[in-house]
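With one protein chain withheld, the remaining protein chains of the complex are depicted in position.
Order of writing sets the labels: A, B and C. Residues in every chain begin at 1.
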Amino acid sequence: MTPEQQLERVRSSFAKQGLMATLGATLGNVLPGMVEIALRPHPAISQQHGFVHAGPVSAIADSAAGYAALSLMPADAGVLTTEFKINLLAPAVGERILARGRVVKAGRTLTLAQAEVFAETVGQEKLIALLTSTLMAVKGRDGISD
Amino acid sequence: MTPEQQLERVRSSFAKQGLMATLGATLGNVLPGMVEIALRPHPAISQQHGFVHAGPVSAIADSAAGYAALSLMPADAGVLTTEFKINLLAPAVGERILARGRVVKAGRTLTLAQAEVFAETVGQEKLIALLTSTLMAVKGRDGISD
Amino acid sequence: MTPEQQLERVRSSFAKQGLMATLGATLGNVLPGMVEIALRPHPAISQQHGFVHAGPVSAIADSAAGYAALSLMPADAGVLTTEFKINLLAPAVGERILARGRVVKAGRTLTLAQAEVFAETVGQEKLIALLTSTLMAVKGRDGISD
Partner (left out) sequence: MTPEQQLERVRSSFAKQGLMATLGATLGNVLPGMVEIALRPHPAISQQHGFVHAGPVSAIADSAAGYAALSLMPADAGVLTTEFKINLLAPAVGERILARGRVVKAGRTLTLAQAEVFAETVGQEKLIALLTSTLMAVKGRDGISD
């Protein structure tokens, strides 16, 4: 695949994630090894105090890191998260929540990636979470090529 | 609070989580130090391969562990997750996904909890994820008492 | 290998870990899927406050979990830790620090294990740390068969 085909694979895979539509999440910049996903806080994704629940924050951070990994994987590989760790630094409130995933080290089988999550309010951005994840390149499994 | 009031606080707090309704998640058993949350796989919460996305799996595991912690906290405390780690062992597919959270060690400020997540199919259950989380008891902050 | 040969492999591998001798760590019970390692607090393994440093606590917990995994692996596989997470619940002080590792889920390539770490004082034991780790079965790499 050309680099542009790699990035197109990320975009079309994102469109297949039913969860992203449900959360109202949208794809931002997509570059080799770096992917952004954003969402807007609203009551349908909140926890009991009105903040965005850790689940959607984790979901966009995990997907941003996972797609950053996929953007560097060969055409016949799909990506699966094997584990992640997230530190939640501040409540997820504001106009927009943006996750920026990037590859730390790409390996043949395992890739290490991180995602920073920012809360944006009137032009300011604040780091609210940091995720580290291990992604596995999966080959030869039916239905998994993205 | 009496133990029953503690458990009632968990139930009413769960009902306030907009995300849980959006995901179609429901509360199962609620005991002191142990809380269950379940959801049914459907396309609106899937990732690109049709499995339940790691986000909802993490969301119910995080909430089950968090409410297990809240069930042991004093009346004037609310609960916030400061960090969690999740290992994803197998794809989240089946009839029902069940997260069972329990407290490992309750502290005055920080509580350690775990949640096991099972995929259930025709009476069988399979461990698909394990989450470990740190919960903070928050006092004296507006709007946080659950 | 017979189960007894599996356990003997763990014992002889432990004896090759230079670090364990340096830390004064000793092997306790060794069973299929469960391994114990202990050490005694002393100034040579302390941090600045006189507690046992998180490093040796992590080292025996990681090794106990790793050997629990190795005890279930085929004869031609060696074990490597790919990642671990540890929560430190209380200072590591007392007469003896004991790590008990056990396998959560054994897979062909990746195994998930946990280790609980206890501080023992006059017959009492207190949970002071919880480690979760991912172990990889490594085959066909020179010098790695344990």
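Definition applied: contacts are C-beta pairs under 8 Å (C-beta built on N, C-alpha and C of every residue); 3 or more make two chains touch, one makes a residue touch a chain.
These numbers come from a predicted model, not from an experiment.
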item	value
Residues in chain C touching the chain absent from view	13-14, 16-19, 21-23, 42-50, 53-56, 58-60, 62-63, 78, 80-88, 91, 143-144, 146
Absent-chain interface as seen on chain B, which is shown	82-83, 85, 110, 134
Touch list for chain A against the chain that is not drawn	85, 87, 89, 104-105, 107, 112, 127, 130, 132, 134
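Throughout what follows, only the chains that are shown with their structure count from here on.
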item	value
Fitting chain A to chain B on CA atoms, where both chains share a sequence, rotation angle to nearest 5 degrees	180
Chain whose mean Cα position lies farthest from chain C	A
Averaged-CA centre spacing for the pair chain C and chain B, given as whole angstrom	29
Averaged-CA centre spacing for the pair chain B and chain A, given as whole angstrom	21
Separation of mean Cα positions, chain C and chain A [Å, integer]	33
Residues of chain B engaged with two or more neighbouring chains	85, 87
